[in-house]
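Every protein chain except one is present and positioned as in the full complex.
Order as written gives the chain letters A, B and C; numbering starts at 1 within each chain.
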Amino acid sequence: MISFTCDYLEGCHPSILKRLNDVNLTQHVGYGMDEECEGAAAKLRQAFSCGDAAVHFLTGGTQANTTVIAAALRPYEGVYCADTGHINTHETGAVESSGHKCLVLPSRDGIITASQVSVAAALQADDEHTVKPGMVYISMSTELGTVYNLAQLKDLYYTCRQHGLYLFIDGARLGYALASPIGDVSPEDIARYSDVFTVGGTKMGALFGEAVVITNPELKPRFRYVMKQRGGMLAKGWLLGVQFNALMEGGLYFELGRKAVAQAMRIRTALMEKGLPLYADSSTNQLFPILTDDQLEALEDDFTLSVWDRVDEASAAVRICTSWATPDEHVDRLIEAIEKL
Amino acid sequence: MISFTCDYLEGCHPSILKRLNDVNLTQHVGYGMDEECEGAAAKLRQAFSCGDAAVHFLTGGTQANTTVIAAALRPYEGVYCADTGHINTHETGAVESSGHKCLVLPSRDGIITASQVSVAAALQADDEHTVKPGMVYISMSTELGTVYNLAQLKDLYYTCRQHGLYLFIDGARLGYALASPIGDVSPEDIARYSDVFTVGGTKMGALFGEAVVITNPELKPRFRYVMKQRGGMLAKGWLLGVQFNALMEGGLYFELGRKAVAQAMRIRTALMEKGLPLYADSSTNQLFPILTDDQLEALEDDFTLSVWDRVDEASAAVRICTSWATPDEHVDRLIEAIEKL
Amino acid sequence: MISFTCDYLEGCHPSILKRLNDVNLTQHVGYGMDEECEGAAAKLRQAFSCGDAAVHFLTGGTQANTTVIAAALRPYEGVYCADTGHINTHETGAVESSGHKCLVLPSRDGIITASQVSVAAALQADDEHTVKPGMVYISMSTELGTVYNLAQLKDLYYTCRQHGLYLFIDGARLGYALASPIGDVSPEDIARYSDVFTVGGTKMGALFGEAVVITNPELKPRFRYVMKQRGGMLAKGWLLGVQFNALMEGGLYFELGRKAVAQAMRIRTALMEKGLPLYADSSTNQLFPILTDDQLEALEDDFTLSVWDRVDEASAAVRICTSWATPDEHVDRLIEAIEKL
Partner (left out) sequence: MISFTCDYLEGCHPSILKRLNDVNLTQHVGYGMDEECEGAAAKLRQAFSCGDAAVHFLTGGTQANTTVIAAALRPYEGVYCADTGHINTHETGAVESSGHKCLVLPSRDGIITASQVSVAAALQADDEHTVKPGMVYISMSTELGTVYNLAQLKDLYYTCRQHGLYLFIDGARLGYALASPIGDVSPEDIARYSDVFTVGGTKMGALFGEAVVITNPELKPRFRYVMKQRGGMLAKGWLLGVQFNALMEGGLYFELGRKAVAQAMRIRTALMEKGLPLYADSSTNQLFPILTDDQLEALEDDFTLSVWDRVDEASAAVRICTSWATPDEHVDRLIEAIEKL
């Protein structure tokens, strides 16, 4: 059985493992104050052209999202997000657990627009009976594999500026987003048109870990206190430094993204050619074809896939996920199988 | 100017004030352990036919809602509610502030149905990545002046039983709901078909205060700890006992509800006769006619009203609210004005 | 039986009740935006010589303390307080429930000193592994009936300034504190040497309610959001305005404090003359004589008293509490009884 269920099935890219083997017995100071973290932060600042950014490393996505939001907002503030947003759907209410409300906006293919935010924020009087919006959260790529284009991102950013909102980009799959063949957002744009963003490691070839990059100076002070309080500060913080050091070395992170997306695009072409409808018009490493139950059953002889959403009585949207580690052969075999449907 | 903006413009019913004057200098033990509270609790148990219920008195509606929910749920549990539900819209995220997510369901005229809950709960696997539903919250009457009928209430209750959910009825306007001319729910039904409910005082002729009536034994232990911790336990708790003692005396509470609803129904008839559309089909003390801006302006010469929602560029839904204290004359004058529109 | 157990046994001072009777049926706008609150706020600003202060009215002490602290602190900040402080001992962990740690300092007669704060804050590096101190909380009068003198208060205030801490005075019994025969702190001093303080109504002749007076501009923005979120905003907020309007009229608040303290001092003299030791050297409306069990039993024939703390196997510290409502005759009878011990 070949699994296309998610992008975190394997461990880490060999270059990470090599670096880990190399420094494993070197002594490092604790809690992310070491040279590995320093080096990784420097590379991230350079790759995203944000020389003044504060960079922190956390253990996982839910951890990173909750910490960023808890650190940024006052107790009565909430965060706008897509109904499909990870913080709204798959983090067990971690944001609410920290006291903040998700202010949910309907989305199309996982995307929310500046005008939605603008309308919502304009309707919202400064009224103490309601949650005050404090932030907009978007995922890049989205949970449906789509990407914001540069115009959308800039619009969101300037709308946020206008309404006194922070813009937070959840980049759990940022490397895949930046590799989208229809995308026009560069790493620099990510940093320039947001107040804080994450660079996901877990789904992009690391063992685990997310980098938080804070460009807005208002959000920098005492972020480490919130990291520690929320259990996201690793004693051996250099473990995360090692991984991002390897990932950012020579643009490996972006290369891994491109590779996975190329694999996905090959599958996408096969789906299109077969005339299979798509649940969402994704252009990254996640694909959501709508399959009849018969088609799904046929594929399940050789492949493990996730059912994402029932579409009607006889068909469902299925998630097909490639990753940095997906071998050509697996893709070839899936394409063959699709052709035979 | 005559105000129809809300149902808490005046102080309290004279019989409450009288009782307060009578006992003001009597010494009472603190924190609601006094005879006034005991007496009021007994009357509530009798009026709602729930002899074993635990009864507590809190200072206000947001306080009561948050305390009930925080006391009932485990950290990872959330509460289903209508998108229009008070806890979702007008409590500044108090529920989230206590760590719990509002699991929002779309509503029709403020009402959610058993089948919505059933579908949502069935889709919801016992999956630790998502908030576990723990409770259903409904308002009776709803924020749009509508009421659940007995069939709807029973359906909700049994659906909750089936899915391991508590049913919580926010009765901030319970007295008005029970006076609805099209309603068929009795006080006994409220107690029988819920796990916990509130009997609102603030909007029903008290100075302030909400009674929390807990019929489900699972929800009874140590409720007072949560009351105290969340700032809802009054040192001179007998103040609340005095008020509910007076309100429940001889069925006054229900009478006040009927009086206000009768006034509203007179206004409703005038609106209907004038052919004015209604934003929600309410049958209690709140009415939501849709007025053109010209019509609203005309009324605003003599009346203060709340704009509830813009409907289109030239018209808006307006809230007209009667209360136990609304005099006939005010209603007469409003009807006259409506007729002249 | 005559009760000296606490200072909130009765309802309110007649002048409050009169004012309430007068305006009960007057319509007021909701949530404390009315003229009664405005008038009461103006009188408080004048009485405490703090013309720019923001004034809010909340329902009770735990509510007020938690709201002030939650509004002032960042998630990782805590509040220094005496081990005997009300927030540390008798609020069911409300402060912790809002996410903040009480940083407890040992106290003498309920009092903590500037040098304790100074030493503690100096030891405390800016280290993200520990809670960052953000505020100092003191009670005036303390839970043991003692008062800070002006030198102590100024020292604390300037120490707070030096270490970037807010100073919060819990004035649940402020009127009694200001009436201490050995006290030298004026109302002006309270406002001048703190960032925020409360003026307690519940224990000082109101039915219920605490005024929060914020002098530090940093603490003013959006306080009402936190009030609402934490359930402390009353729909009929004018109820609190009415009470503080009456209490602050013609200095009544301070007069009530003086009256209660004078009564307590008469009892204190009797205790002294009888040679009874005091558990704490209080000078306000609370006295803590140490009585043998026999003495206590003798007094309990006619009086209800609270045992505060066991001192040894045969004796206990007992709290004797007077209030604005304590009649001369009750004091006379208690003194007689003390003399007979």
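In this section, a contact is a pair of C-beta atoms (placed from the backbone, for glycine too) under 8 Å apart; a residue touches a chain by one contact, two chains touch by 3 or more.
Note that the structure is predicted; figures quoted are calculated from it, not measured.
> Which of C:100, C:173, C:203 or C:236 sits in contact with the chain that's absent?
C:100
> Using the touch definition from the top, which of C:24, C:63 or C:92 touches the missing chain?
Residue touching the absent chain, from the options given: C:92.
> Which of A:32, A:61 or A:289 sits in contact with the chain that's absent?
A:61
> Thinking of the whole complex, not just what is shown, which of B:51, B:75 or B:217 touches the missing chain?
Missing-chain contact among the listed residues: B:75.
> Who touches the missing chain here, A:3, A:162 or A:269?
Counting the whole complex, the residue in contact with the absent chain is A:3.
> Contact with the hidden chain only, please: which chain A residues?
3, 6, 8-12, 14, 17, 20-21, 23-30, 59-63, 66-67, 91-94, 97, 202-203, 207-208, 225, 228-236, 239, 325
> Of the residues in chain B, which ones touch the absent chain?
Chain B touches the missing chain through residues 31, 70-71, 74-76, 98-99, 128-129, 132, 222, 224-229, 233.
> Touching the missing chain, which residues of chain C?
Chain C touches the chain not shown through residues 75-76, 78, 89-93, 96-102, 104, 128-131.
Note that only the chains that are shown with their structure count from here on.
> Can you name the chain that lies farthest from chain B, using the mean of each chain's Cα atoms as its centre?
Using the mean of the C-alpha atoms as each chain's centre, the farthest one from chain B is A.
> Can you compute the centre-to-centre distance for chain B and chain C, using the mean CA position of each chain? Integer Å is fine.
It comes to 34 Å between the two C-alpha centres.
> Where the centres are mean C-alpha positions, what is the separation of chain A from chain C, in Å?
Centres of chain A and chain C (C-alpha means) sit 50 Å apart.
> Can you give the whole-Å distance between the Cα centres of chain A and chain B?
So the centroids are 42 Å from each other.
> Enumerate the residues of chain A that touch no fewer than two other chains.
Residues 75-76, 98-99, 128-129 of chain A each touch two or more of the other chains.
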